[in-house]
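For this depiction, one protein chain was excluded, whereas all remaining protein chains were kept in their positions.
Chain naming follows the written order as A and B, and within any one chain the residues start at number 1.
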Amino acid sequence: MVLIRHQLFFPTELISLKRIAGLDRITFDENEGLRIGALVTHAQVEHSPIVQQHCPALAQCVHHVGNLRVRNMGTLVGDLCQADNHSDPAPLLGVLGARVRTRSLRGERLLSMAEFHVDIYETGVKEDEIVTEIVIPPPAPQACTAYLRFSGNSPIDWPILGVAGSLVAEDGQCKALKICVGSLTAVPLGFDSEAEELKGKKLTPGMIKKFARACAARIEPIDDTRGSEWYKKKVAEVYIRRTVETLAK
Amino acid sequence: MITLNINGTTHQVDVKPLETLLAALRDRLNLTGTKDGCGEGVCGACTVLVDGHPVSSCLLLAAYAEGKTITTIEGVSGDGKLHPLQKAFLDNGAFQCGYCTPGMILMAKALLEQNPRPSAADIREFMAGNICRCTSYVEIVRAVKQASRGLRNAAKRS
Partner (left out) sequence: MGFQTVGKSIWRLDGEKKVRGQALYTIDLKKEGMLHGRILRSPVPHARLVRVDTSEAARLAGVHAVLSRDDFPEGGPLSPFFGRRMKDKTVVALDKVRHVGDVVAAVAAVDVETADQALRLIEVEYDELPLVSDPVAAIEAESPQLFDHLPEIKNNICHHTTLKQGDIDKGFEESDIILEDTFRTPVAQHCHLEPHMALAWFDESGRLIVHTGTQTPYGVRKSLAEIFRMPEEQIRVVVPYVGGAYGAKSHLKVEHLAAALAWKAKRPVRIQLRREEVFLTVTKHASVVRMKTGAKKDGTLMARKAELYYDTGAFAENGPNVVHKATLTSTGPYRIPHIQADGFCILTNKPSAGAFRGYGVPQVALAYETHMDALAERLGLDPVEVRIGNLLREGDRHPTGATMHSVGYEELLRKLGAAIQLGARRKGRGKRRRGRGIACMIKASNTETQSEAKVQANRDGTFTVLSASVEMGQGAETVMAQIAAEELGVRMKGVTFVPQRPDTDLTPFDAMTTASRSTFCMGNAVRRAAKNLRDRLVEFAADLMEISPQDLRVDNGRIFAAGAESKGFTYKEVAARYFARNQEELIGKGFYGDEEDQKTVLPFWLVGGCAVELEVDTETGAVKLRKLVAGSDAGKAINPRLCEGQVRGDATIGIGQALLEELQFVDGQPVNASFLHYTLPSFQDVPDDFPVILVEQPHKDGPFGAKGLAESALPAVPAAIANALHDALGVRIKRDQGAFKGSNSSSRFTSRTT
């Protein structure tokens, strides 16, 4: 609607998908995991007992999307498909290993987040496809997930950056760590190679600091109204560190 | 032609396919209490309740609201006795120019229906997306708290 309002987009036909059965569902099963239909609003995700049970970090994360009125109308799938790089859920869905299910006359596809995110306002969904749902696989046992966002002085502003992380640790030792940073670059950025270095090691403050510095060094943030490249890099390091610290606790 | 249920009354409205609920309310039904502020869903001046949930009517297609229950500021107390929220807004100086006020009152109404005893933090959290450029919001928080007390006391009495 905002694009129409700014005359960036002139739809000639508008098709409502509202009455297609099943698109408004949230379900969970042990095989596929959590499935969130294309018509499910942010508010429904946030308050869903199923999401709160199986993926509490997502319920908390979507609370930061826009404002309450937007969350009451806007959908999680819609947020992803708009592919604005200042998306709160995008990096979190990245660390959760979520996939996007599309449908067309040609059949169904399941896109990984890496396949889905192409560029700002550009996704891997083809013109003849619609997105039907997001599928989040069941979390690994003992996995901790967190999403930390920084939006400058105003807590309700768009994120300058958002850091999602998931950690499996045993006796303070890192078994698996995933970090994904959103908003800074055109598409969410993962740090698998940096995380690989930590595998099997103890998460000491020094290690975490080193890890955060290594991640931040690889980010090339977009310089925009929300911060210069230099500043965003600086804050990214702080927030990656804080995210891992939170997970390690 | 669509059917809209607004403040308990059914209206047959002829709308264009891309017409917003805001335009339908203001231009076709002359319900001008709902205000047009930014057209981007940010300021909240156009807040209405759809099935009890606050939404930005500037971003909502009128056609989408078909079959749903819509509440606008005109439906809060009509010409009758002021709603406790309206009175509390007056008592606390919770508005100046009054342009954001219809949206604020509807937002607060939705909050109190979900949570009859909100803390100041709850109010700030729930209403965070509505902008007032005249007051400091402190006055609005006080008004919503006063109204919540009033509504709880009224509920006890009845």
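Worth a mention:
Following the convention adopted for this analysis, contacts are C-beta pairs under 8 Å (C-beta built on N, C-alpha and C of every residue); 3 or more make two chains touch, one makes a residue touch a chain.
Values in this document were obtained by computation on a predicted structure and should not be read as measured data.
Although it is not drawn here, the omitted chain touches the following shown chains in the complete assembly: A, B. Interface note: of B:Leu49, B:Ile70 or B:Ile105, the residue touching the hidden chain in the full complex is B:Ile105.
Across the interface with the omitted chain, subunit A contributes residues 2, 6-7, 150-158, 160, 224-228, 230-231, 234-235, 238. Think of the hidden chain as still there; on subunit B it touches residues 26, 32-40, 42-43, 45, 72-74, 76-77, 79, 82, 86-87, 89-91, 93, 95-102, 105, 120, 123-125, 127-141.
Basically, only the chains that are shown with their structure count from here on.
Centroid to centroid, with C-alpha atoms defining each point, subunit A and subunit B lie 31 Å apart. Residues of subunit B that touch subunit A in their complex: 17-18, 20, 39-42, 44, 47, 50, 53-56, 58-61, 63-64, 107, 126-130.
For subunit A in complex with subunit B, the touching residues are 1-2, 4-5, 11, 14, 16, 18, 43, 66-70, 72-73, 156.
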